[in-house]
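Before I ask anything, here is the structure I am working with.
Only one protein chain is missing; all other protein chains are in place.
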Amino acid sequence: MSRTVLEMNDITMQFGGVVAVNSFSMHVDQGEIVSLIGPNGAGKTTAFNVITGVYPPTNGNVFFNGEKIIENHPRGKMKKLYAGTGNGKYTEHLEPTPDMITKLGIARTFQNIRLWKSQSVFDNVLIAKHLRRTSNVFSATFRLNAAEEKRQREETAELLNILGLYDVRDNNCTSLPYGLQRRLEIARALATNPSLLLLDEPAAGMNPQETIDLTDFVGKIRDDFKLTVCMIEHHMDLVMNISDRIYVLNFGALISKGTPAEVQADPAVISAYLGEDE
Amino acid sequence: MEKEKKKDLIFSLAVIAFVFVAVVVLENILPRTSMLFTVLKKGSIYALVAVSMNLLNGFTGLFSLGQAGFMLLGAYTYAVFTIPVSQRAAVYQYFDGGIIQFSLPVFVAIILAGLVAAFFAYLIGLPVLKLKSDYLAIATLGFAEIIRALFQWDKLGGLTNGSNLLRRFPVFKSSVFPLAVSGICIAVIVMLINSTYGRAFKAIRDDEVAAEAMGINLAHHKRMAFTISSFFAGISGALLAMFQTTVQAAQFKSAMTYEILLIVVIGGIGSVSGSVISSFLFIACSEWWLRFLDNADTYIGAFHVPLLRPGFRKVVFSVVIMAIVLLYQRGIMGDSEISVAGIRKKLAARKAAAAEKKVSK
Partner (left out) sequence: MGFFQTNLPYLLAGISTGGQYALIAIGYTMVYGILRLINFAHGDVFMCAALMVIYSSSYLPLYISIPIAIVATGLLGFAIERVAYKPLRTAPRMSAMISAIGMSYLIQNLALYVTGGLTKYYPPVPFISDSIEIFGAMTKRVTVITPFVTLFLIIVLVSIIKYTKIGIAMRAVSRDFETAQLMGVKINSVISATFVIGSLLAAIGSSLFFSNYTGVTPTVGGMPGLKAFVAAVFGGIGSIPGAVIGAFIIGICENLIKGMGLTTFSDAFTFVLLIVVLMFMPTGLFGEKATDKV
């Protein structure tokens, strides 16, 4: 029995009158690749944004490596609607900012690539190394941290080597082809030394060959970096090939979960994707 | 690689030494009143404050308009703490000689000027740095105005001399002093920008959401950039006080911040060398080269040049600025820098090209 890395309990996210995620629970175990699928607007990215601390959830909590990292905090009108978890009470207010979540070891990529546009490929990864610094602003300014700086640069070069981006390291990141930009986003996420990697549509906009490459690539980095991966994806070939388990969301609610074979056979999933027979 | 770096460093030091020797020599040749020295002094002060503003606006992406307020804090701190005890009764004639009855050495006071500005920036930053783009701009502008009003308040007259001038504090005679102080400060800012923290600032500028997701604490880093920028604005305020020999709060209006912002824009947002060049250009034009535009009695031969009268210089100036803002948005330098290494690379490339030509012949 492997250890649970990520656990979401009863997560609800309501924006005004729109319930983007409705009472969603999931867990991801050590070393797994778990996919989150569903039609557009199903609340997948919102679920990621809750985990990474972008939005405090309306209700529910998130555990990471057994430690509670996010707890619901219903306010105002929401208080009546959601009583909180744990015997109808919410015990703590945990609303960490995204950087604190990343520090705990959860890194992510973005659906619409968000690289630092004015920076080179090398610097994009190097900047992400800033998180694990030990120098303060004074020692960094006056170059008292030369050893650390050197180590950061070496690690960055090594990472770029592993991910096959070393040859383009001095190019501006926006000059890369789309597939490599997505790969660079993954490299940047890996530079923060995560144990859980959240990939938001890593294959979006890729051609079939690039998608096949990505399948191998995700498995490879999972093994190389001893990662657990949670992924949002629309390419069904990719999802069915590499996922250990799959969660299916529709209109914010969980409609199916299980192994790829189980999910593929589930009538609820088929109707969500293809529509009901009239 | 290492060897080349060392070479560059030696070369840079040589250039700097040459500039200082040249200034000292010129000061002994030219009359003291030469406009060149005004430009050198005021230009270096503006260069420092422009670079400090660029650190915020250009490198961290925080559009702040509080620079005049922090300069005011620096200028007052310096002046208040350095007026000789024997002169205090005369300066604070309406406030019984003021409440401070000691004075600090010049260098201590300059650093204190920076620290006071930084301290206020820290406090102001706690609430305002959460605001986005134009709201941040207007809030920092507002704080600068509040600070200005506080310093003109009679009740604080024992410290600030109310709305009266502060004067008789130690000043500098030679332009070497402001050049050296600004030079050191700008060098420190450049080192900060090239450090891991500077890279984090740039990440915040390029994409805040991604920066936060990669573990950069936004509040912490923004406050850091804001405080450090204000520290240097405070020091430039102290230098400005020394340059003017008097200080009055009424002078530090938002118009001053706008002027500094325009200098930054002309130089190129995100370029330190651009800010420095454009500061000297701006001051040279407004204090020296374009002065003739204000002279109503300008004749070319017997032709009386029309339009010229006091104020025309500023009109020409603002038209040029608008032209740069509208047509040449990158400014003089864009976001690139002049550096010894850059020049060496260019020269090497030219040499290689020349060698190739020879070979092909």
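Per-chain residue numbering starts at 1, and chain names A and B are given in the order in which the chains are listed.
In this text, contacts are C-beta pairs under 8 Å (C-beta built on N, C-alpha and C of every residue); 3 or more make two chains touch, one makes a residue touch a chain.
Source: prediction; values computed, not measured.
Student: Please pick, from B:A68, B:A139, B:M224 or B:A284, the residue that touches the omitted chain in the full complex.
Tutor: Here the residue in touch with the unshown chain is B:A139.
Student: Determine which one of A:Q14, A:S35, A:N49 or A:N72 touches the chain that has been left out.
Tutor: A:N49
Student: If I consider the whole complex, including the chain that's not displayed, which of B:Q152, B:T246, B:T298 or B:S339 touches that chain?
Tutor: B:Q152
Student: From the list B:T38, B:S254, B:T298 or B:S339, which touches the chain that is not on show?
Tutor: B:S254
Student: In the whole complex, not just what's shown, which of B:A121, B:C185, B:M214 or B:V265 touches the removed chain?
Tutor: From the options B:A121, B:C185, B:M214 or B:V265, the contact with the absent chain belongs to B:V265.
Student: Determine and list the chain B residues touching the chain excluded from the picture.
Tutor: 57, 63, 127-128, 131, 133-135, 137-139, 141-143, 145-146, 148-150, 152-154, 163, 209, 254-255, 258-259, 261-262, 265, 269, 309-312, 314-315, 317-319, 321-322, 325-326, 329
The definition used in the following text is that only the chains that are shown with their structure count from here on.
Student: Mind pulling up the chain A residues that touch chain B in the complex?
Tutor: 52, 54, 97-100, 102-103, 107-108, 110, 114-119, 123, 126-131, 133, 135, 137, 140-143, 145, 149, 152, 188-189, 191-192
Student: Would you pull the chain B residues touching chain A in the complex into a rising list?
Tutor: 188, 191-192, 195-197, 199-200, 202-203, 205-207, 209-219, 224, 228, 270, 335
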